[in-house]
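With one protein chain withheld, the remaining protein chains of the complex are depicted in position.
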Amino acid sequence: MTLAIRDVTKRFGPEEAALTALDRVSINVVPGEFLVLVGASGCGKSTLLRLISGLDTDYDGDVLHDGARIAGTSLSRGIVFQDHRLFPWATVEQNIALALENADLPAAEKRKAVAEHIALVGLAGFEHAFPHQLSGGMAQRAAIARGLVARPGLLLLDEPFGAVDALTRARLQTELQRIWEQEGITMILVTHDVEEAVFLADRVVVMSPRPGRIARIVDIDAPRPRHRVDQDFSRYRAEILTALGAPL
Amino acid sequence: MSATSQPRALTLAEGLALPVLLLALWDAGSRFGWLDGQVWAAPAAVLTGGIGQLFAPDSWTGLGYSLFRHALGFLAGSLIGIGVGFALGASQRFGLLFGPTLNAAKQVAIFTWIPLMSIWLGTGEVAKIAFVALAVFFPMMLSAAEGVRAIDPRYLEVARAFRLTRWQRLRRLTLPGAMPALIGGVQVALIYAWLAVIGADYFFEAAPGLGSQMLQARDQFRMDILVFDMLVIGLIGLLFLRLARGLETLVLRWRPRAV
Partner (left out) sequence: MAAIDVIAPEVRAPAPRRYRPWRQLGRAALGFAVPVGLLGAWQAARALNLVAEQVLPAPDLVWQTLVEVTGSGELWDNLSISLVRVAVGFVIGATLGLGLGAAMGLSGRAERVFRPTLILVAIIPVVGWLPLLMLLLGIGEALKITIIAKAAFTPVVLATMNGFRQVPPAYIEVGRVYRFSRWQVLRRIMLPASLLPVFTGLRNGLTTAWVTLVVVEMLASTEGIGYLMVWGRQLFQLDLMLAMMAVIGAIGYVMDRILVGGEARLQRRFGGRAI
């Protein structure tokens, strides 16, 4: 699968007082890579993610998925929201199965896929739990399973670990990395957490706000699994923080 | 504010004091002729007569008919009410077009429609059931509209992300999402329907039913039957309340326990 973002510009608001969320942003996403968009509030990273997912289709420029301009949502682009957005009235199993509602598979295959993905995210045994019975981390894992179960070529994650505590966040990052290595699908993750970016990414796209632009793209060459206390890790962190204009 | 530290016997006595007093007055009134004997039956007679009703096949037939009309009217009214309510809640245009008219119609007391309905639908079973359906329609419409509006729009995005069709959205998102409000509507509608069932018997043509039974009992000066039927009506009303509450627990299992 290929994803090309070319000269994408997005403006909000009426003509006279428009806010430019994205200003001629271009990225070529490498198939199978783990790409992380990082930046302060207002830099347009979440906006870009929504454009890629197809939830928003009003923009200038081109976002091409496998050569076709994105005109709406698609099962080939999974998405994980920050607020897990599991339906509270459905069990974990039913929530994940929702993604397969429109898939062209026999029922038995769907059940199998759901079960596999529940195991993949480590929620075996919680198939019949309701979201309110799950911790934040578990709910987010279910959301990730829901994003993956339809086997999209691309998974988008919008600050998926922003709402959980630091300890859970670290665990979930490790989980996500394991899943990425196992499934081999392209992932684009948005975060404001620099450490998360360095931990997970092949490339980090540093964005600057008002208007939203790409400041730098940093290649992270470190082998996985990565350790947050490594010298290399710190070096990359510093590089990104500098690109963000943040004090070290 | 009420003391819970007193012995249960005392609480029982307090609760029984008034009913016992009223019963005694009634009995005395009946014995000493203070009350019109033709109209007022003695409490004992009411008791025996009432028990007699338990074994009278006619009274069970009447109850059956009433419950049947209740069920059918409730179903019809709910289906239409939920459909219209969903449309009102989901589509702004529909709401602007039909909302004011429906709200105005809602204000008209339900029994006011009876003479008109008797002209258009006659006075048979169809009219009775339609009347019950009308009584159910308004609360269900309101609760359905409220339920749809209460659904967090972020879930709609999830539906878009997974490309759910209209029907899938209805089944997986709208209906379960609106369920808490709908259950509230069901609770109200069950009672309204029951009132409409009884009332319908008074105004439409005579046919087996609790309301008809009561009117007949009144004509025949049978206070015992009247009291019995009234208690049945009250009991069934209570059962509907219970039913609704049970439904709530069953269908809304997924809700976190309110702290």
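Letters A and B mark the chains in the order given here, with residues in each chain numbered from 1 onward.
Definition applied: a residue touches a chain if its C-beta (ideal position, glycine included) is under 8 Å from a C-beta of that chain, and two chains touch if they have at least 3 such contacts.
Note that the coordinates shown come from a computational prediction; the quantities given were computed from them, not determined experimentally.
Asker: Can you say which of B:28, B:126 or B:238 touches the chain missing from this structure?
Answerer: Once the missing chain is taken into account, the touching residue is B:238.
Asker: Which one touches the absent chain: B:37, B:64, B:83 or B:99?
Answerer: Result: among the candidates, B:99 touches the missing chain.
Asker: List every residue of chain B that touches the chain not included in the displayed model.
Answerer: Residues 1-3, 11, 14-19, 22, 39-40, 93, 96-101, 104, 107-116, 118-120, 152, 154, 191, 194-195, 198-199, 202-203, 211, 214-215, 217-218, 221, 223, 226-227, 229-231, 233-235, 237-238, 256 of chain B touch the chain that is not shown.
In this section, only the chains that are shown with their structure count from here on.
Asker: Hey, how far is the Cα centre of chain A from the one of chain B, in Å?
Answerer: Distance between chain centres: 51 Å.
Asker: Give the list of chain B residues in touch with chain A in this complex.
Answerer: These residues of chain B touch chain A: 154-155, 157-158, 160-165, 168, 172-173, 176-177, 179, 253-256.
Asker: Which residues of chain A touch chain B in their complex?
Answerer: Those residues of chain A that touch chain B are 53, 55, 72-75, 78-79, 81, 83, 85, 87-90, 98-99, 101-102, 130-132, 150.
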